[in-house]
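Okay, handing you the structure first.
Missing here is one protein chain; the remaining ones are kept as they sit in the complex.
Labels run A and B following the written order; every chain starts at residue 1.
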Amino acid sequence: MVEITSPRFKQNAAGALADEQLQKAMNNVRSKFIDKRREAAEALPEFEALRDRAKAIKDHTLDHLDLYLEAYEKKVVETGGFVHWAQTAAEARGIVLDICRMANARTVTKGKSMITEEIGLNGFLETMGIRPVETDLGEYIIQLRGEHPSHIIAPAVHLTKEQVEEDFRRVHDHLPADRDLTEPEALLGEARKVLRAEYFNADVGITGANFLVAETGSSIIVTNEGNGDLTQILPRVHIVVASIEKIVPTLEDASQILRVLARSATGQEMSTYTTVSTGPRRNGDVDGPESYHVILLDNGRSAMLGTEFQEMLRCIRCGACMNHCPVYHSVGGHAYGWVYPGPLGAVLTPSLIGVEKGGHLPNASTFCGRCESVCPMRIPLPKMMRHWREREFERGLNPATQRYGLRLWAFFARHPDLYRAVTGTVVPLLSLMAPKSGRFGWLPLAGGWTRHRDLPAPEKRTFMQQLRDREAVSRQAAA
Amino acid sequence: MSARETILRKVRASLDAERNAEQRAETVAERLARAPRGLIPARGKLPQEERIALFCAHLTKLAATWRRVGSADEVPEAVATYLRERNLPASFRMGSDKRLADLPWSGQRSLEIRTGPSDGTDEVGLSHANSGIAETGTLVMLSGAGNPTTINFLPEHHIVVVEAGRIDGDLETAVGRVRRRFGRGGMPRTVNFISGPSRSGDIEQKIILGAHGPRALHVIVVG
Partner (left out) sequence: MSKQPTDGRPKVALFVTCLVDLFRPSVGFASLKLLEEAGCDVEVPMAQTCCGQPAYNSGDRADARAIAENTIHAFEGFDYIVAPSGSCAGMLRKHYPQLFSGDPNWEMRSRVFAEKVYELVSFLVDVRGLTKAAAALAGSVTYHDSCSGLRELNVKAQPRTLLRSVEGLDLVEMKDADVCCGFGGTFCVKYPDISNAIVEKKTEAIAATGAGTLLAGDLGCLMNMAGKLKRQGSSVEVRHVAEVLAGMADAPPIGGRG
């Protein structure tokens, strides 16, 4: 199971801020992803219009989700595949286990998939005596470290190459100790060799899906390494785990969204491999899996439909929101304390694990809006974070001091005369207390501010006071 | 109640689906039957020669290599040249695709051709693409005995033959070709859209070629 540390977000963040390796690694996110996305978007004149199309396609699909799910299921069965429905993570894990047991599986290879992180599949399979092997390079690295992804498309983005070298030396102890692993090329070469053997060894291959196509019963994955393909064509059994909102109506719809997916994620025009899989191998085929299973997982999605959080279900997991988030840049993905980090996690996590546990995340945003401005599906992320804050406020979940402070301030803000009287007294007093420098280094009740920065002191009187003074002077002059 | 029924019931309740059930069903049936094409970028809407040039320019940008030959008869020589220039063994793996099998391989006597799916020991694989896509430099590969999917991924070098006349402007046109061949809603087991050689940026975001799939992709454009 993935341990939930979201309630300790503040402590997690403090740890992350003090972690020098992490801060060094995060510098890469801050520049490279952003520049590449911008270049790719600028190189396609239709990019903004395609975002609108992509949004409209998903909105249409979500509004008819029950019907598209049924149509999809029908086509999967027609092409010889199996569809399994799972309401919860536990049900999904159980189905995977059953399929693995029927296949007498000892080893399963896995393509990169956030949904299997969400259901905590690896730990579960291990306890059941089945060895899961992550094959995406980043996923493989963090599996060696016993960690979880810190980014949804670049799982090991929080690590430096020196850390990876250390792990490879520790785990691949059958290889010569004096080999040179200083460069990423050497690290990749070693992982490639080790994992090649695993693909052939595996009995079952598990992937996620970027899209499920109702028209054809196909699942689509996009990768750059090709690991997702070797995972599904070499073992006897291919299992696809996907949440119900991954459906799109047709191949044309998938094509439209693919145009914004890779550009938003890595700045590529197309990912290296876009793979459309439909059923098991056909009569006459000489390779490919003998059986094909799809597990359709709800795990809280159906409860988001029809609410102010429905739009979140448009998400195609490109990662652009976190790539552009100043909070994510500062603390990395692990601080968020569950599977989905960054702005998308700030909305999704409270939906999936409860706002009691995930409540920090929608609060830990400056509402700078950069995530929404780059989201290919135009998901209003800040607006939905605000909706979570509203739910917390309604239920009295935020700290009492914050609530009372806010209510008191709001009381004055609603009564302009009273507000004028109070501010007209407090401001001159504060101004009087101010050091000659024109700023406070410390002030009672303002510790959150003054811990890291000075507080500029106010002028002697408020704007409204000064304005009245001036008006009085000009009236006198006129008289 | 089964998980299936429970999930569908919840989805319907959230969407208030009972209210206009008939109209919803019609909308969905229509969409699946007609598959609107959507917005096609202008980029690929070019006369054939320019489209081919765009396709090749994209291949270069993707770190793939390419060569254009006048006719299919020149493919064996192009393959042999590729192997020689890169100091590769004079052997490769391919499927049973007639378009490949019928080529005049006899002119390249030193070439050893293994047929069937790849078992991971092949250094070089040869495939025939169903089509190409100019807007992104993408190859469209269909699974089957003709072009086994393993050949797309296991060899270190992947050589792909594509007919110049089958290089389309955009993704939707390529999807249309697959649909025409297999019928609406029909699909081969796997369609691989391949754009360049395998790569990873998972270590410090440095892009390295040859992650799990081929380190090198070479395209032979015919015609």
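The rule is short, and it goes like this: a contact is a pair of C-beta atoms (placed from the backbone, for glycine too) under 8 Å apart; a residue touches a chain by one contact, two chains touch by 3 or more.
Since the structure is predicted, the reported quantities are computational estimates derived from the model, not experimental observations.
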Practice problem: Please provide the labels of all shown chains that the missing chain touches. | Solution: A
Self-check item: Hidden partner chain, touching residue among A:Glu70, A:Glu147, A:Glu166 or A:Asp454
Solution: A:Asp454
Quiz prompt | Contact partner of the left-out chain, one of A:His174, A:Arg414 or A:Arg475 | solution = A:Arg414
Self-check item: Of A:Gln21, A:Thr182, A:Thr307 or A:Ser373, the one touching the omitted chain in the full complex
Solution: A:Ser373
Practice problem: Tell me where the left-out chain touches subunit A, residue by residue. | Solution: 10, 13-14, 17, 326-327, 329-331, 363-370, 372-373, 383, 386, 388-394, 398, 402, 406-407, 409-410, 412-414, 416, 419-420, 423, 427, 437-439, 441, 446, 448-449, 451-459, 461-464, 466-467
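Definition applied: only the chains that are shown with their structure count from here on.
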Self-check item: Distance from the mean Cα position of subunit B to that of subunit A, given in whole angstrom
Solution: 30
Exercise. Could you pull out which subunit A residues touch subunit B in their complex?
Key: 25, 28-29, 32-33, 44-46, 49-50, 53, 57, 60, 63-71, 75, 79, 85-87, 91, 135-138, 141, 154-157, 159-161, 164, 184-185, 187-188, 192, 195-196, 199-200, 214-218, 224-227, 229-230, 233-234, 244, 249-253, 255-256, 258-259, 266, 268-282, 284-288, 296, 298, 302-307
Exercise. Under the touch definition given earlier, write down the residues of subunit B that touch subunit A in their complex.
Key: 2-4, 6-8, 10-17, 24-25, 27-28, 31-32, 35-39, 41-43, 58, 62, 95, 116-118, 120, 135-136, 138, 143-145, 148-150, 152-154, 171-172, 175, 178-179, 184-206, 208, 210-214
